[in-house]
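Removed: one protein chain of the complex. Kept in place: all other protein chains.
The block that comes next holds chain A.
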Amino acid sequence: MNDGTLAAAKTVQPQPAAESRNVLGWVLHNVVWIWLIALVAIFGFFNEFFLTIFNMQNITVQATVLGMLGLAVALPLLVAEIDLSIPANAGFSAAIGALAYSDLGLPWLVAMLLGIAVATAIGFFNGLCITKLKMVSLIETLSMMIILQGALLALTQGKTLTNLSDGYIWIGQATFAGGWPVMPLVFVLALIAMSILLRFTTLGRSIYAVGGNAVASKSAGIRVDRIKVLTYTISGFLAGLAGFLLASWQMAITSNQGSSYLLYAIAAPIIGGVSVFGGRGNVLGVLGGVLLLTVIQVGLAIISVPSFYVGMIGGCMIFIAVAIDAIRVRYFG
């Protein structure tokens, strides 16, 4: 859909040397994917283990939690808001689920669903605060993040929760057909569901409209507040799901579970072309951003870059991706 708009805009205002601009525009437009392929090739060149099936399986697993969080972050961005509390929500809600099983004795499935319900409710609450109280989303969710991180520390008393049921950790460990992990399937399903939501439903269309111009959306008959609350609620649900998957995969919940994902979860959708000003971005872009970040992380570990340099080099790679994207927006819309 995005490409169609771009092409149409080009026909309206023909540019000199349109041919070479179009090629460059196409390259910049797909820079995430080109950069991704380039990095896979580079890492594969330095260490051929990177290109093995085993490592690919590893990357898909690693990408799953980040991907779920990235999708959760993308939704508020699309309505021109932000939610910083998502990774903290994932950690906190997973702990609720785990404790409901271990301390309250609920069946693991019920406990897990309870955790996700709590995450969804937190998202709903954030949405209410932002729309009805008109709190600024950046600060509201920042404080919510601190509250949830603190609450997780209080719940766990600084200890790591490891008393998880076999059922609970199944999805994080199970494999099929020659060692392919099951967990990424959840991410694939979430990607499909989210693209259907954004492309084919009135809610999806309304999300783009509200992010593009909230005032115009209101006068066009869209219930802006309701759309924002729904967006935050779905986002909370995805955060809960991500929290469950992370705990299931690691078979443990630490006292700061999820926190390390914060910046990556925000970076992934933005690298993938989701605009921080709202109304622009799609699911495929989020996937690209998530895979790019995961490949950088895994790749740097595999070519045995000394750990002191990993953060810096990874940061530079993200910087380049974002800079190229900014150049694209600047010159090619």
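The working rule: a residue touches a chain if its C-beta (ideal position, glycine included) is under 8 Å from a C-beta of that chain, and two chains touch if they have at least 3 such contacts; residues count from 1.
Following the convention adopted for this analysis, contacts and distances are computed from a predicted model.
Student: For the complex's missing chain, which UniProt name, "ABC-type sugar transport system ATPase subunit", "ATP synthase subunit a", "Cytochrome b" or "ABC transporter ATP-binding protein"?
Tutor: Answer from the UniProt record of the missing subunit chain: "ABC-type sugar transport system ATPase subunit".
Student: Of A:Ile122, A:Ala209 or A:Ala321, which sits in contact with the chain we cannot see?
Tutor: Checking the options A:Ile122, A:Ala209 or A:Ala321, the one contacting the hidden chain is A:Ala209.
Student: If the hidden chain were put back, which of A:Lys132, A:Lys159 or A:Arg223 would touch it?
Tutor: A:Arg223
Student: Contacts of chain A with the missing chain: which residues?
Tutor: Touching the chain left out of view, chain A contributes residues 1, 4-5, 8-9, 11-16, 200-203, 205-206, 208-209, 212-213, 215-223, 279-280.
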